[in-house]
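Only one protein chain is missing; all other protein chains are in place.
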Amino acid sequence: MERSHIVIAYVGGGSRNWAIKLMGDLALSEHLSGELRLYDIDAAAAAHNAGLGEAIFARPEAKGSFALKVCQTLRSVLSGADFVIISIEPGPTEARYADLVIPARHGIVQTVGDTTGPGGLLRALRSVPLMAEIGRAVMECCPGARVINYTNPMTLCVAALHDAAPGILAHGCCHEVYAVQERTAAVVAQELGLAAAPLRSEIEIEIAGVNHFTLAASIRYKGEELLPMLRRRALALLGADGAFSDASSAARTRREGEAWFDCDGLVSLEFLLRLGVLGAAGDRHLAEFVPWFLADEATINSYGVPLTPYEWRIAARDAPRPSVAAVAGRPLSPSGEEGVSQIEALLGHRRVKTNINMPNQGQWSDAPLGHVVETNALVEEGRITPLAAGALPPAAAALERLVIAEQALVLEAAKRRDSALALEALLIDPLVRMPPARARAMLGEMLEYAAPWLPGWRGLA
Amino acid sequence: MERSHIVIAYVGGGSRNWAIKLMGDLALSEHLSGELRLYDIDAAAAAHNAGLGEAIFARPEAKGSFALKVCQTLRSVLSGADFVIISIEPGPTEARYADLVIPARHGIVQTVGDTTGPGGLLRALRSVPLMAEIGRAVMECCPGARVINYTNPMTLCVAALHDAAPGILAHGCCHEVYAVQERTAAVVAQELGLAAAPLRSEIEIEIAGVNHFTLAASIRYKGEELLPMLRRRALALLGADGAFSDASSAARTRREGEAWFDCDGLVSLEFLLRLGVLGAAGDRHLAEFVPWFLADEATINSYGVPLTPYEWRIAARDAPRPSVAAVAGRPLSPSGEEGVSQIEALLGHRRVKTNINMPNQGQWSDAPLGHVVETNALVEEGRITPLAAGALPPAAAALERLVIAEQALVLEAAKRRDSALALEALLIDPLVRMPPARARAMLGEMLEYAAPWLPGWRGLA
Amino acid sequence: MERSHIVIAYVGGGSRNWAIKLMGDLALSEHLSGELRLYDIDAAAAAHNAGLGEAIFARPEAKGSFALKVCQTLRSVLSGADFVIISIEPGPTEARYADLVIPARHGIVQTVGDTTGPGGLLRALRSVPLMAEIGRAVMECCPGARVINYTNPMTLCVAALHDAAPGILAHGCCHEVYAVQERTAAVVAQELGLAAAPLRSEIEIEIAGVNHFTLAASIRYKGEELLPMLRRRALALLGADGAFSDASSAARTRREGEAWFDCDGLVSLEFLLRLGVLGAAGDRHLAEFVPWFLADEATINSYGVPLTPYEWRIAARDAPRPSVAAVAGRPLSPSGEEGVSQIEALLGHRRVKTNINMPNQGQWSDAPLGHVVETNALVEEGRITPLAAGALPPAAAALERLVIAEQALVLEAAKRRDSALALEALLIDPLVRMPPARARAMLGEMLEYAAPWLPGWRGLA
Partner (left out) sequence: MERSHIVIAYVGGGSRNWAIKLMGDLALSEHLSGELRLYDIDAAAAAHNAGLGEAIFARPEAKGSFALKVCQTLRSVLSGADFVIISIEPGPTEARYADLVIPARHGIVQTVGDTTGPGGLLRALRSVPLMAEIGRAVMECCPGARVINYTNPMTLCVAALHDAAPGILAHGCCHEVYAVQERTAAVVAQELGLAAAPLRSEIEIEIAGVNHFTLAASIRYKGEELLPMLRRRALALLGADGAFSDASSAARTRREGEAWFDCDGLVSLEFLLRLGVLGAAGDRHLAEFVPWFLADEATINSYGVPLTPYEWRIAARDAPRPSVAAVAGRPLSPSGEEGVSQIEALLGHRRVKTNINMPNQGQWSDAPLGHVVETNALVEEGRITPLAAGALPPAAAALERLVIAEQALVLEAAKRRDSALALEALLIDPLVRMPPARARAMLGEMLEYAAPWLPGWRGLA
């Protein structure tokens, strides 16, 4: 099949991380070429990335060739695009103070705070109107384009696209499941005494859930179910009788090494041990969807998970970006992300089975139709079809449905700019166990702090 | 219409409280007479109650006449009965140590502990097999009889009857809603400057939920909706801005006066203020279904609710029963319960609209079909028909559904005697926020302590 | 309780039948008085009825007093109304040619043709926009008024009100169930050897379905289930083995006597015999919802049902209206309709349990939420609450759901004026079994004939 020539519009093209990965993967593609347009409200960042992109596509090992173009408006980046990538930040890093530090002052411990909990809620209130605007612009400028979102909170960002732009061909792509496959591949190698770990793609995992709270009822290698083996492992690590082996020292090492995103999968294994389904995301994310792990910092540390300090986030934001020279001198290697592979599949160059966030059309029978859920899907020429994941065990399904109800309320709150609805959502969040008046006060502080990035909101009702 | 002659079988007829109320109401009935049979595993208590009953029916103001009969077996009390009343205690009062004191040691505060939370769960594990046995015996001995249950946990007791005895004509009857009507009647009198409070029956309340977690989307007096007025009251009492007026001194007074069952309805009003539906049960019950009020004793005290000490329960159990002489000398008055009124309605002497616990056949659209729910129903000759309560607001519905999922798991756990399922139920209980291993240890202690009243269980899986 | 003073707006106040009945019942009410406003696009008819009304309220036995007022616009009749009655004709009687005669030419036999089948479909296409207009006007002029609809097709008229005017307090009221109660009362008298038939209200009937296709899973007299007796009767009349007793001569007698609306309930009994639920409407209506009875005229005649000729309808339309003198000289008697009784109940003068057409909020678990269904309901001060009817037997439910799907398509077709959707609805109608192209041709003829009363339609797509 011939190489496809396409126009990709990158919304949030000043991204420090995703844009560079994408450009590297595009350069390594044997099937794609065309134009890559970058748009960002930080125009300088987009321009800098364009420079990096030129260096990347100029690398000798680059196979694909993409012309870089910096766009100054949302409409200009979208017009005529075949694919749209969205990875935006809803407000500056300082906005995360309201997501993380204010709840912490009220006793709520969050490991990430971008998906659920008070932090995820506030971030959603900021993101939903931005996604809605992008969605509407897509329907005007490139209604047939495929839209791939990377922005968190994933579920509500994809939901906002579909809600504001019915008929949009948008889905969300998240790498948390891949890490579970890789961790499991390492375990398989160890258990089977293999010289090398299997490829991630050789670990077949069947998931259902909302993004970052995906649960796996099956994970296989060469057709064999691995859950029994993982369950034995969980029993050994977590203990059947309550005296579970403390991983606080691992958390301490991670904190000292600033390895904020690492984990041992102990939280993931707790779900397997107690509810019969493996947690299929990083522990930092999984821990936020139930009230079991975050009563205080010591508890979550005992699962090997440190808390990322707000200050580190600010510092990371201020770190210098890579120079063109540095990038030009660095050999290309696959990022491990799957966006480019999905684009190739949608153009007919391959067929890919991978985890996808899309409105539920039945693929997960515990969730209401229409709610954005994450399951496997088959990506083929011109079509993404979810694979039926059936139902989760009842306790797991009940926990998921509570989160789904919260997400539906947050979406409504964001659309109507309704603080009473936002409070309802907050009150049913699993991390919130304070008297309603105190939750209301906390929300009031958060909304007040974040007011600059919440246009149209009028404070607490 | 002529007086109906019926046979009533009272299972748990040694009851210290319910049996006496029932006999008083039967004596005051203008429509009923016949035979009242008492059966209890504490045969002496049943015999004592029979003596009290004779004194009651001998009172000059008694209108109905019932022959008292003490039965020695379940089958003999049931054979040929027209109505069956169930009010049993699943195990001795000491069993409540496992329900209440063990969870408290693990940091879980419970105000009642007989319906939900760890205590309600354990009590259900003890009750379900007893109710199943009664249900099967009913289908053998008096399959057309109407069965009225008063035992807690109400939802799971009624569910166990229907699960074990498909086709049984059983429902549950609970007075918690009446108290909300009475409290509201007092408020109406105060607000409207009436000389006397309206009758409880003049306060029309539309409820949906599971027993003790019923929520009202409408409450009316003479056709006028009272929720706006109650909302203003809630705002005044609970505060919009988080500085809510502390009712800890009311809790203190109650504790000192041993007024364990009183409340001001502040918890009930919080549901109205935050979720838009009035809590339609006592605060002690409502507080246990969400994690907002029971983080510690001080928090629940601040809502005017004291914690009932386990020791008081033991002492109350040991208090002497009323003597025949005392009862014979005491004028009869209506108990305020509705069992006799429902029996009269089922026999065609009146038509009653009241709250009833029955399997969902659509009356509450948030709940799965078949789950035992509490809504209003119309009680007519030979038939009880639930009134459609529609749907609750989304946040309220989400909280209810979590409880419903827990109840379904508890029923299965009780039937299969499966501690892994019981742990799953415990882990999704709103009062539980500890690491799973700790919850498992707590459950282990509870099951071990309660082992004498859990025949067939083999400890933790 | 004092007499209530109310304003009633009658839309379609020139009605030859319903308006006179309503005025008679109002005159006999001990609880109501006030103003009755009549509005009709046939202003002369409304004025004539006003004259009749004055005569009625001047009768010596009249208890209630209503001032009559003829209104010239929809908005003037509605402004400030407490109750709105709707009984309109969607187009002149000639429009029924398209409903009845054109389908007959294509081989489709219809007994009524105003509810379902091709005739009901076309009548719905004419009615829905009119009802939508009235609904929107109600929300502008008297948003808190209770709206009672008598117009057919009932389901789609009530659906159109709710669809166009969310929040409208509208329900539909139909007398077909009353006739089944009366017929059953006569049977009860005969079977029990009673001197007089029981009152209609003494026959308790539990129904579920869409209007005119309501089915009863229970019908009782003094608490006793009558279905087994009716089933024996059905067996005797209809035959177990296929040789059913032909009632064609009854049909002939009815045809000759122009007793078009009479029936023996044989169709109703067929539903009981074959599906286990009694047909709870007149045979002429029931027969149109399944393909069993209307293959040809002889078949339906054999059930004792004649076909009403179109010519008779035209003649009936042209019959002279009663004169004021005639009405003034005629003693008042209750009409047997329940509109006035429902108004009294809504004002708190009584409590009424009766059949009501309302959006499904769970009262009938076979139907989708929101679809207008007919079940019993409790009419109380300020509130109508449906009674839960549960589920029908599976075969009955399947037939109902097909009709429900058709109705949903017809509503959409009427709103969008979309002939392709109308054809889809027609193709799934139980009376249609022709090749699609022929059904399309028939629909084309019907739409063309009815074009004057279908503003905005552009013919077949």
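Going in written order, the chains are labelled A, B and C, and every chain counts its residues from 1.
Here, contacts are C-beta pairs under 8 Å (C-beta built on N, C-alpha and C of every residue); 3 or more make two chains touch, one makes a residue touch a chain.
Only a predicted model underlies this, so the values are computations on that prediction, with no experimental measurement involved.
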Where the missing chain makes contact, among the chains that are shown: A, C
Of A:353, A:417 or A:438, the residue in touch with the unshown chain: A:353
Selected from C:223, C:257, C:436 or C:452 as touching the chain missing from the view: C:436
Touch criterion as defined above, residue of A:113, A:339 or A:386 at the omitted chain: A:386
Positions on subunit A where the hidden chain makes contact: 204, 206, 218, 220, 222-225, 347-348, 353, 361-365, 369, 376, 378, 380-383, 385-391
Absent chain, residues of subunit C that touch it: 238-244, 270, 273-275, 290-293, 295, 299, 302, 393-395, 397-399, 401-402, 405-406, 408-409, 423-425, 427-428, 432-441, 444, 460
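Throughout what follows, only the chains that are shown with their structure count from here on.
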Interface residue identity across copies subunit B, subunit C - same or different by half: same
Closest chain to the centre of mass proxy, which here is the mean CA position: B
Rounded Å distance, subunit B centre to subunit C centre (Cα mean): 43
